[in-house]
Structures are given as C-alpha cells and as structure tokens.
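The chains shown are only part of the set, and none of them has been moved.
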Amino acid sequence: MFRSVLIANRGEIACRIAATLRAMGVRSVAVYSDADRDARHVRVADAAVALGPAEARASYLNVAALIAAARQSGAEAVHPGYGFLSENAEFAAAVEAAGLAFVGPTAEQIRAMGDKRAARERARAAGGPIVPGAEGADAAALERAARPLGFPLIVKAALGGGGKGMRVVHDRAQLDEALDSAARVAASAFGDASVYVERRIERARHVEVQVLGDGAGNAIHLLERECSLQRRHQKVMEECPSPVVGPELRARMTDAALALARAVRYRGAGTLEFLLAEDESFYFLEMNTRLQVEHPVTEWVTGFDLVRLQLEVAATARLPLAQEAVAMRGHAIEARVYAEDAARAFLPQAGVAARVRWPRAPFVRVDDGLMSGDAVPVHYDPILAKLIAWGPNRGLALARLTAALDGSLVHGVISNLPFLRALARAPEVRRAAFDTEWIEREFLAGFAALAQAPAPEQALAAASIAELLGLAREESGDGAARAGAAPTPFDALGAWRQPGLA
Amino acid sequence: MSTRLVWRDGDRVREVELAREADGTWRVRVEGSELVVRVEPAGRGRMRLVMDDRSVLAEITAAGERRFVQLVSPAGATDFVLDRATQRRRKQGAAGGGLEAPMPGVVTRVMVAVGDAVAAGQPLLALEAMKMEHVVRAPHAGTVRAIAARQGEMVQNGVALVELEPAPET
C-alpha cells in the first residue's frame, strides 16, 4: 500500500478520503486554496500544501500546482475525489508522468468515456443497450438520421455532462433551432460543437451500477443505485438498492455494466448510468470514471469502503474481493445538503456558517466538510454535507433520514435543508413513485409556495424574544463566529432566568 | 410595558409586539393574533417556547442583520431567516428590490454606467457564483444614479449594487 496519498480535492469528499487513509495508516496530504486555509479538510490531514488563489482554475484545477504539491509532500499517489480534475485525462496523465499512481482509471479510459458519443459507441460494441439515437456530421445530416426515431427527442452535446447543453424537442418544428442552440452551447461550454440526438424515454428513472475493475479485463459490480430524485439533472437524494429493481432486472443491468467495464479493461471504481423505462427496459446513458458523490449508500448496503477498494486496486492492480463477497443488506438513502436558497430559485449561497450541527444517531452517517464558524466560499460547488441513513428496509431508512434532516442545523448561510425535509416527507418519495423529472414537474411548485409562506408566529416570537434577551449585539454575528463561538442569546445574558426582567 | 419589533420576512414586513408579564411569561402579538409563551432553557443556544397545548424548541443565530431561526417539534424541524428591517432596507424594498445582490458572487459584467437611462427589465450587471450566472435587471424604468460594484469584485448577498432613480410616472 502507498505510504502517503495526496487528496486533490476539498470539502466533504476530501475529509471522507482522509478518514479512510487514517484507518489504513496511510499519511494524507491535503491541498488548499487561499479561501480554504482554515477549512476542515485541511485540519484533518497529516500534511497540507497551499495551491494558490481562491479561484478553482488557480488552485484545485491547477495541474502544475497539484503535481508540485504531490512531489513536495512525498505523496506516492493522488486521489482526485469527484468534480474538479477527477475526470480530466490530462491530469491523470500528468500524475502518472510524474511517477505517481493515479487513483482512478487510465487517462485513455477517462478520455474515451468523457466523449459521450464515443462512450455510446463502446457501449453498443459491448452489447449494451443504448437509447436509439442518431449522429451526423452537420445539422442537416443529423436531422435526416434522426427521422426514424420519432418524437420527443433529446439533443445532447457530445462532450457534455450534468445536463449542460441538453434540449428536449417535442416536434419537427423545434428541431432546427434546438440543434443550432445546442451546438452553440456545446462549443462555448466544452470547446466542441458536436451534438447528437437520442429518443426521449418518458418517465424514466436514473439507475446506475457501481463497478470495480482491475485494469486487466476483470471487473465486479457493487449493486445499483437509484438516483431519480433530481433537479435540473442534479441528483438530490440517492438510494441503494433501487426500490424498483428486482433480482432479475438487477442481474440484467449489472451484466450489461460489467460487459462494458470488461470490454474497456476498466481500472478502478466507476459508475455506469442507465435510464430505466417503465417497462423495465434500460439504456446506457454514460459512464462516470470516478468516485460518485452518492457512493456512501453503496458502502452501507454492501459493507465495503469504496475509497479503500480504489486504493487497493491502484496499489496492486488486482481486485481485492470476488463478486461472491458482494451481498446486499438493507437499504440506504442519502440526501445532499447544499448552500442554496431553495425558496429563491436554488441560488447558491456563501458566507460564514456561524453555527452548524449535524446529527448523531444510530444508523445515520454524515459526510461533512463544515463545522461551526467555517466559511462557505463562493468559488466552489456549494455542497456542505451528505446525510446517509440505513435501515433493514426502505421505510426505516427514510424515517431515519427524515429525523437526521430534522436534527441538522446550518445557520449563517442558507441551506437546502427545508427542501430536503419536505422532499423526504413527500408521499411519492415514501412510495418511491418518481422519475427523473418528478421533482420539477410535480414537487417544486408546492414546495415553493410553502417556502414563500409567511414565517409562523412562533418563529417571529422566538426571534423577538431572543432579540430582547440580548442577541441584538452585533458582535455575536460574524465576529464571534470567526472565533469559533456559537453565538446565542443565552450566552450573552443570564438575565432570562430572572422572572423580573422587562 | 411592551416593545415593538419590525422584521423583514422574505418580501413581507412583519410587526411583533411583545411584553413580559410579572409571572415571567411573554405575551407576543403578531398581526392581530396573540401567543402566550413561557420560555424555558433548553441548553446553550436553545430555548423552549412552552404554550398551552404544545411546546417547541427554538434556536436563533445572528449573522449581521439576519437572524436564522430553527423551530423543532415532534412534527419536524423548520428553518426561517428574518431580517432586522431597518429604515434603509425597507425603503429599498418598497422601491422594487432587485438591486441588491441576490447571491454572493463575483461581478462578471457591468452593463450600464452612471447617468444611463434604463428601461424596466434591462440587464444592469451579471454575477457569477459556483458555475451559475445571474443577471440583475432593472425593476422599473429610471436613471442609474450610482453603481456600487466593479467588474471582478466579490460581493456579498444583499449588498446594494445599483442605485436607480425611478423615471417620473407617465
């Protein structure tokens, strides 16, 4: 095993990787931008190297600075986490060129899977089901090729991701403009105007399969995850197993995933995303060549630490376990806590999280990157933490997740906790009756009305009483927060215990 | 003796009148309805509001003018952000809003200059944060009197960006 690993990331995922390194006795090296000097991921690592200015381009996306940090700190391997450079082939190549191990697939595999159109082709070649689609050298050719597919269609950027550049087209009249617009967005966002079209699968669910390959053509799977609860193609809650996948469908989906992973001789942990139609047909969507945000639900249900498995594959080029060792126990659900204002179009938030409290409860796990007084910088993805709950069945897991959301507090920065609490209580979520567009189609309007309703009298009463009891002191805001204090009305004043006050 | 407090609650202005009785209970009037609550300690940073038929845990954190309020009952937790509605902010709110930064971010473009006449809905400047761009538009026609932000500058949530004098009503 490596003696020292550099974590080329920040926030909760950097903390989570450091936890596994500590349990393995491997020295962890954190990196940080100027905005993250005091961040939790710096505090938990054995060593830390400054990268540069706050902007991601100058720090967490700065390949040269990261390679220099790895060399300087004596790291033998680099774990990229998710986001940032985790799916950047040039970074993977640069790490290996520097004589270090990249905890992930080869640069070629990242490149091949990063081109969504090429990935589709590989999936097709490996016998995987793909959504009927069409390509074409130019708009006219594409349009001709798309004719047999019927409508609705989706136009996608070849190099896209995260839904960027995607357009849904309901009839022939919209197609020209959509192709044009998608190509423009693709050119500006991904530096390549190539687009392709796919038939749109209605009311589809997003189900993905976790795989682990040794780089020599062997691969195993670690079950599937259900990630249909999305807002604008961003996952909100994920679970393992999928509540709609039975043993037979699971076998078919994992077989398809493994066929592709083996065909490309995939190395490390990866995820094959599928669209699952209501008739249980499924279609390859794309492959993520990195650790997923939602990996903890798989960890809980299978009992395996995915970061540890990644490191073992990277260190030995061998699979550390056999398929037979993977068993499913119970059900796990994750909720992603973001600094965003769900009541105001989910605008991202930043600032100082003066007071933060995450729950501790049996069968609840919290992967957090933030404690009271920590800053939420404006520069990065605003994920604050992930709450994960397990239960012997889905109902109990969801009840525990709901209680965990109620037991969470983020003050000083607006978070999406109210949104997640409402979502966890929605009857459709309890019944698992949703598809990838359900949140936007059916849930959001009701939530927005709720979120914009006047605050109840009790809230106004509580705030007003606290104000009279001394909270109004301005220094109890940012100042105290920076000093690690949790400002409260009672800290400042014992007077409230005296009945004679006011 | 009672005290009056004014809060900004989203787009609303809320008035609260409260008084402490001789027996220590609080009498809180919010827009016509009245709550009688006893306040109990609930550990550092928390209080319990005890009413006739129920009780609720409340936790309040100050951040500048804002107060983050969490209420917890057996039915679950709810969060609110209230704002000490100062004269300045209420006036701005009344002028139509939309001229404060809706999120913290970096000013990527400034599309007007002081003295410009702008139409309602015209883009004034653009902010970017965490991969999202947000365009601040004029809430009404008028003349730009001041611009408080420069391109490349980082601004906090709620900071005034543009001062816009309304056009005379026609």
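Just so it is clear, A and B label the chains in written order, and each chain counts residues from 1 on its own.
Convention: a contact is a pair of C-beta atoms (placed from the backbone, for glycine too) under 8 Å apart; a residue touches a chain by one contact, two chains touch by 3 or more.
Keep in mind it's a predicted model, so treat the numbers as computed, not measured.
Student: List, for each labelled chain kind, its number of copies in the complete complex.
Tutor: A x2, B x2
Operating definition for what follows: only the chains that are shown with their structure count from here on.
Student: Let me have the rounded angstrom distance from the C-alpha centre of subunit A over to the C-alpha centre of subunit B, please.
Tutor: 30
Student: Contact residues on subunit A for subunit B in the complex?
Tutor: 341, 343-344, 347-352, 354-355, 378-382, 402, 405-409, 411-412, 414-415, 417-418, 421, 425, 452, 454-468, 471-474, 476-478, 481, 486-491, 496-497, 499, 501-502
Student: In the complex formed with subunit A, which residues of subunit B make contact?
Tutor: Touching subunit A: residues 1, 3, 5, 7, 9-10, 12, 14, 16, 18-20, 22-24, 26, 28, 30, 33, 35, 37, 39, 41, 44-47, 49, 56, 58-64, 67-72, 76-82, 84, 102-106, 129-132, 134, 154, 156-157 of subunit B.
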